[in-house]
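Missing here: one protein chain of the complex. Every other protein chain is in place.
By written order: A, B and C. Residues from 1 in each chain.
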Amino acid sequence: MENLTFYHGFVVPFVVGTSVLFAVIFYKYVRWFTRLPRRDRQKVRRGIFSFATVRAVWECFTECLLHRRIWRVNPLLGYMHTSFALGWFLLIVVGWLETTAYLGGRFVPLQGHIFFKFFTTGLEHGPRWGIDFEAVMDLLLLYVLSGLALALFKRIRSRALGMRRTTRLTFGDRVALGSLWFIFPMRLLAESITSGLFGSGGFLTGSLGGLLAPVATQGLELAAWWGYSIALGVFFVAMPFSRYMHIFTEVPLIFLRRWGLRSEVREKSFDHFQIEACSRCGLCLDPCQMQRDAGLEQVQSVYFVRDRRYNRLTRRVADTCMMCGRCEERCPVGLELNTLRLNSRHALRNTPANDRYAYARNRDTSSGGGRTGYFAGCMTLLSPRILKAMESIFAAVGEEVWWADRSGGVCCGRPLKLSGEVDAAREMMKINAEMFSKQEITTLVTSCPICLKVFREDYVLPGIEVVHHSEYIERLLGEGRIGLTPGTERFTYHDPCELGRGCGIYKPPREIVRRVGTLVEPAETGREAMCCGSSIAGNGLDKNAVGKMGVAVGRAFEQTGAGSVVTACPLCKKAIARNTSLPVADIAEIVERHLVPAK
Amino acid sequence: MKRTSWRDYEKEIADDHYYYARSCIRQNFFPGSETTFLRIMRDVLGKDIYDDPRHTSCTGIGYHTDIVPLDTTMAVVARQFALMTEAGYENMAISCITSFGLYTEILETWHEFPETEARARENLFKATGREFKKPANLAHTSDLVFHNREAIAAQAVRKLENAVTGEPLNVVEHIGCHYAKIFPKSGIGGSEFPYVLAGMVDEWGGRVVDYPERRHCCGFGFRNYLVQANRGFSIANSRKKLESMAPYRPDFMVANCPGCAMFLDKWQYAIAEMENVTYGADGRGIPVLTYEEMAGLVLGYDPWEMGMQMHQVDVEPLLARMGVAYDPSGKFLGRAGKYIGAPETAVVNSFTGDRIYRIKA
Amino acid sequence: MQAALSLAADGLKPVIVERSGAVGGKLRDWHRLFPTMTPAQEVLEEMAGRLEHAGVEVMLHTEVEGIGSKGVTLAEGKTLDAAAVIVASGFDIFDARLKEEYGYHVYDNVYTTVDIERMLNKGHVALHDGSAPRRIAFVHCVGSRDEKVNQRHCSKVCCITGVKQAMEMRELFPEAEIYNFYMDIRMFGPGYEELYQQAQQESGINFIRGRVSEASPTIDGRIQIKAEDTLVGRPMKMTVDMLVLIVGMKAAGGNERLAASCKGVTLAPSGFVAPKDMFAGSVETGAPGVFTAGAATAPKTIGESIAEGAMAAEKVVEYLKKAK
Partner (left out) sequence: MNAVNFGYMISVARGIDLDRNDLTSARELGDEMPEFRACIACGGCTATCTAGNLTSFNFRMVQTLVRRGEYAGAYREMNKCMLCGKCRLVCPRGINTRGVVMLIKRKLGDY
């Protein structure tokens, strides 16, 4: 036992691979951390000794190892990911315990742990600490191998694992994937041959070794170990350049996120953690309507992140997206895909503001007055029925209203922001904010979720609460200031992206609909609701693509069997009305129809 | 020019006995041309033409710039007619296109509104005591040269040809707007395809260039030139023509209007000075000739005797191409051989740069 | 009707199946017909009289479900045996409410051309409050040539309808200002261009080349519209008392049911029935024995529809001869 050596020629590929891996990762992390902007570094300093760190550790366990979120998408897919992550992790941990159990506290170099079976053939077998390590290790290996089998199956039939489409791989990915597939079978083979030759091994390696014993030779044994080492070495070298970089990067990402770091409208170093934490699992592909309904390929979030990571992002990819957020909802790593897309657009094309909207300054065309303001938004101006309905509702409660833009106003700035022209958008926001602050208003109601989102996200409006008209109406109902006559009509409700996923407003419109009729939900709804296709962020989409997505949306609503469609966004309303024979109305319109004047 | 449609606009031109009305601009800028005209009419063709020192400007420039009222103009024109009547002539030969247009216009006006004629007669009589007969025949002097183009060709010493290659010269002809654009019947060939200059070029062996902006105005436009602030518009019109004709590599331009000859010539100088662009194929300006000068060259007259040193764009390269023998040192000799001094060199005549107008295709 | 008349003249026994309570279709709602200003009633009565005289059987209030192998399937599962069928189901009128920005059924004084015809028939054209309009604007291409409402085709007859109604408005309201907002004016028929010129010259109708983008209410209950005067290149707005939307023709809603029930009958992308070909087979469909007449296949004028009726009848006779 004393003359155990932990060196043999075949360990070289493994040692080299491991060294490269850690060197590259170290280089990357140091670089990204040191380049974090000052405020981000402050957040790290503040967060590191807080409870957030504990939560981050727990999240690392549940997400990096267990892949909880993927289980939710599809249990088989979750099992596959868990088997790799948790299985491999346990192989390393239990392997280390095994070494310690057998050899006591003596120093064992890294390769000694990894190739333990090879170097310790002279040891006496049997359980240590009351644990049959050989059996446990075989069980773990079997666990990983079962995951591998599923992965191979997924390559052939992804649908069985709940994925209609899978990601197309890059060269680095292929190398890494190829070597990854070899690692565990090679390990099984090498350990089995050694077991066969030396009569050791657990239920798996031992019995397979027994089968191989008649043909096993020392030469064959060495070849298998070489193969195992090479597979590991190649994988480790490819890892930091492939999608498998996510294995490590997800951990710091979880911590940073727990400490409060977020991506912003301008690119920054934190983005690297997000981008390289993408495993390119491809879960974002299926929810993408551009893929599903318009047949647009290679532009989805996974490809966007990939292209950005390898510095080959094109405008087309950055622009071809509606930023509906359906992929973000699905992402198992929780990447801020919309924000990343947005700051790429900013980086690709932000044009100097150059005082270009000077003409809009001090051109207040508002009318009326009072504590409540109403901002229709450009799109509502093209949907006079909504405007009229709001007018009736305001009249019913006797609200004195300041009409911000009824005779034309200045755009809220969100469309510009979504197009990447952040500086210009800011200029426009300033114009509106100045106009609002001159008024006496304490509440600003808007009918346009696009405006709502930007008012809440980017405007600084001290003393003014911004609400969507659905929230406002719900509030009036709650306060008993208006009543609604119940009805029997069957409605289906469309969640506008900017209202639902964008501002988290799902309940108020539904509450209102339920007060006046029956609500039937479409197949995809709430957080998973479809985008109408006319998204203001989609200026890279031509009319054919928009048209095709619109048709699919129209069909989805017709399948609900509802008598009419209700939504809460003028843009969605127009887009849906175009694609269905059902009547389409804004929430305000149906309220107007059922309105009972204040008691 | 292969077109024969000009024949639809045949114009009656008197054969002999003319009262000559001179041009203000020409007397100042091309005085040699009018002299040459008289020389050709008298010496070559043996016609009777009366050059009357008493007649005045027709007021055309003042009239077209809204300075001189129509009644005044009519009275002045009536006086010229009276002078003609007194001199015993009834055919009028007018040197200036503006005058020609104005006389035609006034005769038409008198025809349509006889009361205006009565008023003009009355005004003239009150002011000067003169009376007049309306001319029996009103012709521009280019009409007369056109009318006699065959007789001139018979006495020509050379053709409008390149002396070395024998190729016909490319000639851009430019007709003054007021020649036939106002009254198509008043010009030979009408307003679309006036043949008056082209006929001479054809007859004397040249090749008429038919280019897109052929009918475009030279840009003079009276007020457009006379008000400095508007001059940019005037020159832009000339440039439009020059750019359009340049690809045809014209050897020279010929014009029958005093303003046109002057501006097509002088604007080339101004453009070259302002923008360093020239339009001739040789990198210099394109010489602009009057029809009398063209006829004189064909008849073998000395260019300096015809006053061709008055041109802004030098004519020497053209003379060389035509094989005209001339005395280079005689260019700036005035009366009695006295040296009058040479002008400073101009970009348009000494071009060495590389900004010849880009000729497309 | 014309098809039935022609068939009857050829000694066959045509049956007209009509959904509503009378034959004549939309013509019954029209007041006077362009370009001659002939009263629609005159045309209708003359044809209906001939129909009665010829003794053609008419089944009113009868809905057609589809075309089966034996004949026409009617509502309640009944079948009408027929050797050949002529589909003359016409078109639907575009629902102007879909162009919400024009405010139809939102503001009081926004009408469609159909409303105007009905008002003309009633002999009383007035604003909502009964007063006479002083300024009237017509909007061309409402529900035609508009991808936003999935109506890509040109409805053909609206240009001339707009001109005609503008002139009728002039007769009724000599003092009113009348404007027509158009994208293109397509005066394809005989006498149309002349009528257009007459509208400009004699009726003093103002034609403005620009699509109205939106309408909004003014404080005094009038309607403010916005358009670009594209010929001048500047945006313009104006307030009018009456806004008339010149609505286009939409493929009949029943076309899909028809195509589903009868193999060989196909629809064009516009939703109209696709003819066998655009030329010699323009009244035939892909299904033998099924023919079309009128606006079932595309927007058509009344004259064209009548001509097609005669042509379809001739094709039926030819078909029946061959079938024997």
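Please note the rule applied: contacts are C-beta pairs under 8 Å (C-beta built on N, C-alpha and C of every residue); 3 or more make two chains touch, one makes a residue touch a chain.
Values in this document were obtained by computation on a predicted structure and should not be read as measured data.
Q: For the full complex, can you list every visible chain touched by the one that's not shown?
A: A, B, C
Q: Considering the whole complex, which of A:L335, A:C378 or A:A396 touches the chain not shown?
A: From the options A:L335, A:C378 or A:A396, the contact with the absent chain belongs to A:C378.
Q: Using the definition of touch stated at the top, determine which of A:T53, A:N74, A:T121 or A:N539 touches the missing chain.
A: Residue touching the absent chain, from the options given: A:N539.
Q: Just to verify: which one of A:E221, A:E421 or A:D495 makes contact with the chain not shown?
A: Touches the omitted chain: A:E421.
Q: If the hidden chain were put back, which of A:Q42, A:Q218, A:T351 or A:Q559 would touch it?
A: Selected residue, touching the omitted chain: A:T351.
Q: Of the residues B:T165, B:Q228 or B:S329, which one touches the chain left out of the display?
A: The one listed residue touching the chain not shown is B:Q228.
Q: By the contact definition given up top, give the residues of chain A that touch the hidden chain.
A: Residues touching the hidden chain, for chain A, are 315, 319, 349, 351-352, 354, 356-357, 359-360, 363, 378-379, 381-382, 408-411, 413, 415-416, 419, 421, 424, 428, 534, 536, 539-543, 546-547, 571, 574.
Q: For chain B, which residues reach the chain that was dropped from this view?
A: Against the left-out chain, chain B lists 228-233, 235-236, 239-240, 270-271, 273-276, 347, 360.
Q: Touching the hidden chain in the full complex, which residues of chain C are there? Just list them.
A: For chain C, the residues touching the absent chain are 101, 141, 145-148, 183-184, 209-214, 226-230, 233-237.
Here is the rule we use: only the chains that are shown with their structure count from here on.
Q: Chain adjacency by touch: line, ring, star, complete or other shape?
A: other
Q: So, what's the distance in Å between the C-alpha centres of chain C and chain A?
A: The answer is 52 Å.
Q: So, what's the distance in Å between the C-alpha centres of chain B and chain A?
A: 82
Q: What residues in chain C touch two or more of the other chains?
A: In chain C, nothing touches at least two other chains.
Q: Among the residues of chain A, which are close enough to touch at least two other chains?
A: Not one residue in chain A touches at least two other chains.
Q: Note which residues of chain C are touching chain A in the complex, please.
A: 98, 100-101, 103, 106-107, 147-150, 214-217
Q: Hey, which residues of chain A end up touching chain C in the complex?
A: So the residues of chain A in touch with chain C come to 381-385, 388, 406-407, 543, 547, 574, 577-579.
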